[in-house]
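So that we are looking at the same thing, I have put the structure below in structure tokens.
The other protein chains are all here in position, but one chain of the complex has been omitted.
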Amino acid sequence: MFFRMLKQSLFRGRRRKALAVATIALSATLITALMNIAIGVGDRMSREMKSYGANINVVPKGEALHLEIGGVDYNPLKGLVFLNEADLPRIKEIFWHNNIIGFAPFLEKSVEIARPGKKHVRLIGTNFNRPAHITGDEDFRSSVKTVFPYWQVKGAWPRDEEASGLLAGAALARELNLKAGDAITVKPPGRGGLEQVFTVTGILATGGREEDVLVAPLHVVQLLAGLEGKVKSVSVSALTVPEDRLSRRARADADSLDSMEYDRWYCTAYVGSITHQIEEAIPNATARPIWQVAAGEGAVVNKIQLLMAVVTLAAFIASGLGISSLMVTTIMERAKEIGLMKALGAADWEIYLLFLSEAALLGAAGGMLGCVAGAGLSRVIGLSIFGTIVPISPIVIPVNIVVSVLIALSGSLLPSRLITKLYPAEVLHGRR
Amino acid sequence: MVGDKGRAMTKRAMFLRILFKSLSVRKNRVFITFFSIMTGASIITALSCVYFDISAKMSRELRAYGANFFLGPASASGSRTLDARTVEEAIRMVPSEKLAGASPYVYGMVRLDLGNAVLAGVDFRGLRRLSPYWQVEGKWISVDFDDEACLIGKSLAKNMELKVGDRVNVIGTETGFQKSLTIKGVAETGQAEDEQIFVNLSLAGKFLGMEGKVNHAMLSIVAEGTDIDGLAVQMGRKFPGLEARAIRKISHSEGKILEKIKGLMAIIAVIILVITTLCVMTTLIAVVSERTREIGLMKAIGAGDRDIVLQFLAEALIIGMSGVAAGLLSGFLLAQVLGRAVFGSAIAFRMIALPMIMAPLVAASLLAAALPVRMAVKIVPAQVLKEE
Partner (left out) sequence: MRKIVLETKGLTKRFGNVTPLDQIDMQVREGEWVSIMGPSGSGKTTMLNILSCLDTSTEGDYILDGVNTATLTEKARVAVRREKIGLIFQQFHLVPYLTALENVMLAQYYHSTIDKDDAREALALVGLSPRTSHLPSQLSGGEQQRVCIARALINEPAIILADEPTGNLDEANEEVIIALFKELHRAGRTIILVTHNPELAEFSDRVINLHHGRIQKDVQV
């Protein structure tokens, strides 16, 4: 009998109820989309922040002091220790391998430009877009473009497989009047030495020291320096979480953590624990956070996360209140109906049950519609704003339905109570 | 009717009386609707205020990344140094509220007890604001005239077996100038600074024989609302031996992230607007449905469509406009709370925000009222009055 009444009750005032469901659905859509985005895009946001560059520098352990000021090298004896290029894929084998977005190796050599003009410059070797042969991640490439996205090339990037192309830094190019397509002759510094001709495939603009150098594929520089298979440093770009008390303690002294804390630290993507893991993976290496990037990221990401959290909360509250008020109105207008039911002998709890069930059903219906629409909305927002497909997190569905039902119920509770308490006669005759 | 003031009542007075009584009799409903509008308007206002100010705020936050502007000797001049005073003047060309931090740098070789090292002379106060990301164990040097103290990079400290509080003997390799300094702090950056030792500019000048000269300067300038490239050109023109440029690494991405956040906030505000409008419309429709007999009666005794529209529109707009007004106010306050919680500073109010917020809110109110008022007008008296 109850269900028959419920069904009848639901079908009355269909248009009004449809509007109520639509509004709940809309609110649920918003919440679903926001939750999907918060969960799926948090990663993406961090990747956006990566445009500031690598946040980890890996160098050989015991590297001698680097004494270079303004292009002049004060300690030519430095640089006798190297890393093995073959060890690099191990970076993607650490616990946090999924957070490693990219890496690029570097090897430097001083050279002399013979033509055009005469000048001592540094020649830097790196990978532009080389497959890294990581088991389980065939698409991963060792690429300076991933690690330093702000490098801008006018012209074309050199190809790793070839040995004839290189980039000229913008300041250098201005000085020597070089442009893309020009030939440049390079030889080892000092007297004699084999001359090699390269083509400048593009001009590199970074706003930094790279504008004074030449950049070539890694193997070219290795050959020139007689250091095949060796690299001087690796820049790594990793997704990290901001520093907190635990990470700072670990940095000061990793041994001061007890085993539980150590586990927690190890299993959190602090930049410190990732550098620690890289050191574990690559023999004879020291991995250091580049704080300009790591700390900066931390500061900014924190703010953004906080802002998003607050905005989401605000959205929740706004829609919650709106819908509650809608429920209140929908119930208050059925006062006569309630009075009639009481006059016919319905008990208070029976009336509650009826109206609250109805509200719950409306909430559930709206919630489910909202999940579907919300999935669509997150897709639209993801593509248009973040340029990525936002994955639908399954947990969002039950959470959303529950929240919608709760909001619908909370709005219905008070007015149901108020009206049920009235005497039927009052309600039927409009006296209040 | 001259002299009959007491008897005649203006139509407007009657209209207001009807309006007042009509709203008073359903105070609860009116209040709920008002509150719902106020909340929606409040949150939309708060989001909008943040939206219009967030570029400036984030720009400041992004200064955490350090220097984004470089001043150096023009490559054409062939010189590797600049006059310190010239650099100071160039730095002063940046509007003070946009300069987050700045420091000139002078470099040279010195000898420490256990080996050679690169000495860097800096403006410590400016440096701290310029590079807030330095991880310093111990303390920063807070005053610029402290000639007894130095900061030392982490790798250098390790190699020279030095720690915070130690004294280190520093000798300029070219000048022979010698001084014993206390290490106030050990700094870690993960970059070249880790291998340098830092003293204030004048002391460095003495060590290196470069009084009054610097190698270059780094600045951190708030990007929002500043023409950084224009500044670079201006400086280059005013000081021909100077090359000024923006550091691409930092300025490249500032705009992109901001646009995404703003886009998200805008969408959220729009959706909340739609939700609130729907809720209010539904409520108003319910109210009209309740009063069909009242409306039918009014029409039967001679109310024209215009009278009905006037009354119901006025009722809706009174609630709507007061809700919007209250929402604007509380929304602005809410924005301040938000600003403090997230950015630690107050949200600046941009005049452009006011019309941009009010226009949609007012339009939404009208929209929400439109359907219910239309319903009221379409009521056929004969139908609603004849029931038993």
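Note that the chains take the letters A and B in the order they are written out, and that residue 1 is the start of every chain.
The working rule: a residue touches a chain if its C-beta (ideal position, glycine included) is under 8 Å from a C-beta of that chain, and two chains touch if they have at least 3 such contacts.
The model shown is predicted, which means the values in this text are computed figures rather than measured ones.
The hidden chain makes contact, of the residues B:Gly225, B:Gly304 or B:Gly344, with B:Gly304.
From the set B:Ala266, B:Val309, B:Leu371 or B:Leu385, the residue in touch with the chain omitted from the display is B:Leu385, counting the whole complex.
Residues of subunit B that touch the chain left out of view are 6-11, 13-15, 17-18, 21-22, 24-25, 293-294, 296-305, 307, 381-382, 385-387.
Definition applied: only the chains that are shown with their structure count from here on.
Contacts from subunit B toward subunit A in the complex involve residues 28-29, 32-33, 35-36, 39-40, 43, 46-47, 50, 54, 58, 61-62, 64-66, 70, 75, 80, 107-109, 115-118, 131-135, 137, 155-156, 159, 188-192, 194-195, 215, 245-253, 256-257, 259-261, 263-265, 267-268, 271-272, 274-276, 278-283, 285-287, 289-290, 334, 338, 341-343.
Residue ranges of subunit A in contact with subunit B, taken from their complex: 16, 19-20, 22-23, 26-27, 29-30, 34, 37, 45, 48-49, 51-53, 56-57, 65-67, 69-70, 74-75, 148-150, 152, 171, 174-175, 205-208, 251-252, 288-296, 299-300, 303-304, 306-308, 310-311, 314-315, 317-319, 321-323, 325-326, 328-330, 332-333, 381, 384-386.
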